[in-house]
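All protein chains of the complex are present and in place, except for one that has been dropped.
Entry: subunit A
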Amino acid sequence: MTTVEAGVAGGVGTSPKRPDGGLKVRGEFAFSSDLWADDMLWGATLRSPHPHARIRGIDITAAVALPGVYAVLTHEDVPGAKRYGLEIVDQPVLAMGEVKYQGEPVAVVAADHPETARRAAARIVVDYEVLPAVTEASLGVLLRHVPIRTGDPDATADVVVTGEYQVGMQDQAFLGPESGLAVPAEDGGVDLYIATQWLHVDQKQVADCLGLPAEKVRLTLAGVGGAFGAREDLSMQVHASLLALHTGRPVKMVYGREESFFGHVHRHPATMWYEHGATRDGKLVYVKAKIVLDGGAYASSSTAVAANAATLGIGPYEVPNVVMDASVYYTNNPPCGAMRGFGAVQACFAYESQMDKLASALGLDPVEVRLRNAMTTGSRMPTGQIVEGPAPVADLLIRVRSAPPAPEGSGDLREMPGGVSNTTHGEGVVRGIGYGIGIKNVAFSEGFDDYATARVRLELIGGEPAVLVHTAAAEVGQGLVTVQAQIARTELGVERVTVATADTSVGSAGSSSASRQTYMTGGAVRAACQAVRAALLARVGGARLDGGKVLSDSGAVIADLASVIGDGPIEETVEWRHRPTYPLDPVTGQGNAHVQYAFAAHRATVDVDVELGLVRVVEIVTAQDVGKAVNPLAVEGQIHGGTAQGLGLALMEEIQMVDGIVRNPSFTDYLIPTILDMPPMKVDVLEMADPHSPYGLRGVGEPPTISSTPAVVAAVRAATGKALTRVPVRPEHIVG
C-alpha cells in the first residue's frame, strides 16, 4: 500500500467541527420524531397492563368506529413472520394469545391525529386471563448458560473473600424517544425513516415480518436522539410499516416518555456470587463466580450479554484457576438486552467490589492489590485467549492514583451533598475515595461474521476534488460522521468530504454498538479510500499522492489530482472485516472469542452525608487507553458521557419492578444525572497502538461506563464503612 497522505486539515487525530453540529444548535437537524409527510397518519400502540396473561379475545369494534381511525391491527394482520428477534426469533410483532410482560404490544392503530389514535387504542377491549408471573430470574426458564473452566477447580488459598452483589435494572433513557415514519411505496414495499443503531438488521426483521423481499423494505437513518443500546432491537419499525401498507398512507409513530420505558430493552439486572482466593501477598489463586441475569420475557441480545459477563467476569486480572458460570433466564419482567457496557458492567461492579474486599482482608491498599494481579500484554484470559495488544492495566491504575487529590471542601453549604437542600451544616459529611478498573471487548465476538461496508467516491465538484463517503453506519450522537470524513481526508488528501445519509442502498455497516463503529466502519472507509487511491494511481502509473499531486517512485510530479479525476470519478465499495473470532467451548468456555480488549480506570472522590444518606461526587479522575484518538474532542465526550451513565447506575438509576410491574416509568421517578450531579473530570487519554486495528485505535464508548460505577461505590464505602453490595446505592443503604 502507498503511504498515508499527510498535511490535510481535519484528518485523523484532529478534532474538526462535527458536520451536524451547526444543524443541531440551530434546531434544524431532523430527528426521527420531527418527520412529516403529506397525508400522514399517526400510529399508536395498545400494550398489555399485565406481566403475564392469556388473551381470550380482542374486540376492536369500538376503536374502528371512532371517526378519524383508518386501521386497527392485531397479530392476525401480520402477513409474514409473526415473530422477530436479534439472536432468537421469539418476540411477537403483536401478542398472539398471550402476553409475557407489562407493556407488550397487543394492537396498533392508525388515525388522522395522534390523540385520536391513542383514544382509539384505549377503546380496544382485550379479554385477559391473568396468569402467575415469574419475576425472579432464578425461577425462570434458562436462556443460556456460559461456563468457563480453567486451571484447578478445587484450588485453595490462604485468604478467601466472598460476596453477593446485585445490579438493578438500568434504562438507557435516550432523550429522543422511539419514532419513525413509514411511507408506502409504489412497488408494494415501504420506505422507513427511522432512528436505529443498525439499519440492515432492522431491514431483515421488518421484511421478514411483512413477508416482503429485503429490497422492498428500504431504510434511511433519521436523526437519532441517543441510543446506548436501546435501539438495537425493533420498537415501532414493523408496526408503522404494517399500518402504512394497510392504509396506503404514510404513518408516523412517536413514543412518549412513559411508553419509551416499555418500548425498548433494558440493562439486565444481575445477582452475582463471587469467591476470590489469594496468597498472603495478594496474588489471586482462584476466582469462583456465579452470575444470574434476568433476561425478561424475550431473548433480545441476552445470549451475548451472558457471554460477556462470563468471559470478562473476573476483570483485567491474571487468575490461574477460574470456575465461572453466567446464566440468563426468561422471566415475565421487561425484556433486557443491550446497554452500553453489555454484561461487563454488572460483572465489574462485583469483581471490583471483591478486589476492595480482598485488599482490606490483606491490609493492602486497594490499588496495590489490583497492581499485583494486573493483566498485561501476553496475559491469558480465563477463556485461554492470550491478550495480544497493549493491556496497560497497571499504568492506568497508577495514573489515576497519582493524579493530585480533589480540592478540599470549603464547608460551604452549597458544596454539601444535597446542596442547599441539605438540612445539616456538614457535621455528618465524610469524604471517601474509591477506585475501579474494567475490561471490555470491542466489536462482535464468538465467531460472528462481523463486517462493515463503505462506498467512497472521488470526483470533481466545481473543478475541485471532493469525496463522498457512503455507509449504512448509524450516527447516534457519538460523532461517527465526523470520524468518517476525517479518515477520508487523511487517506485521500482531500479536504472536501461529504458523508452521505446512512441508508440500506449500501451494504451493512453492522451495529453502532460494542464500541465498534470507528474500528469497523472506520476500517471500511479507510479500505475503500485505499482502493480509490490505488485506482487513481493506476490511471497514470503513479506511486503516491502528495499535496494534491500524483508522484512517481522518484518523487517527480506526474499529474495533478484534479486532472486525473477529470477523466471520470473513481468509486470503490469495500466490505471490511476484523480478524476472525471463535465460539466458546460449550463445556469449558475456552476459545479466542474476542477481537480486541479495551481498558479504563476511574478514581472517584465523594462527600457523603452519613446522617442523611446523601452523596455528592466531588471529582472523577479517569485514564483510558484508546489506542489512537482519532478525534480527541469526541473521545473526551465519550469518556464524559460514559462516566455519567456509570455514575447514574451507582447512585440513582433503576427501573423499579414490583411483581413484574414497572413503578417508575417517567423522568420524575427514574432519575438521571444532571449537570449538578456530574463533577469536573480529569481525563487522561493513552494512545498505545493496537497492532491489528485501523490506526491502532481501540473502541472508546463503553469502558468509561464500566469502571465508573464500582469506583463511585467504593468511594461511598470508604466514607461510610457500609458494605453496599447493590447498585444503585440508595440513601437507606447508607443510613440503614
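Just so it is clear, a contact is a pair of C-beta atoms (placed from the backbone, for glycine too) under 8 Å apart; a residue touches a chain by one contact, two chains touch by 3 or more; residues count from 1.
Convention: contacts and distances are computed from a predicted model.
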Hidden subunit of the complex - UniProt protein name among "Carbon-monoxide dehydrogenase small subunit", "cysteine desulfurase", "Molybdopterin synthase subunit MoaD" or "Transketolase" | "Carbon-monoxide dehydrogenase small subunit"
Out of A:49, A:68, A:147 or A:256, which is the one that touches the chain we can't see?
-> A:256
Of A:64, A:633 or A:652, the residue touching the omitted chain is A:633
In the complete assembly, which of A:174, A:435, A:451 or A:519 touches the absent chain?
-> A:174
Contacting the left-out chain: of A:97, A:211 or A:419, that is A:419
The missing chain sits against subunit A at residues 15, 17-18, 20-31, 33-34, 36, 114, 173-177, 223-228, 256-257, 414, 419-420, 476-479, 633-634, 636-637, 640-645, 666-668, 672-676, 678, 680-681
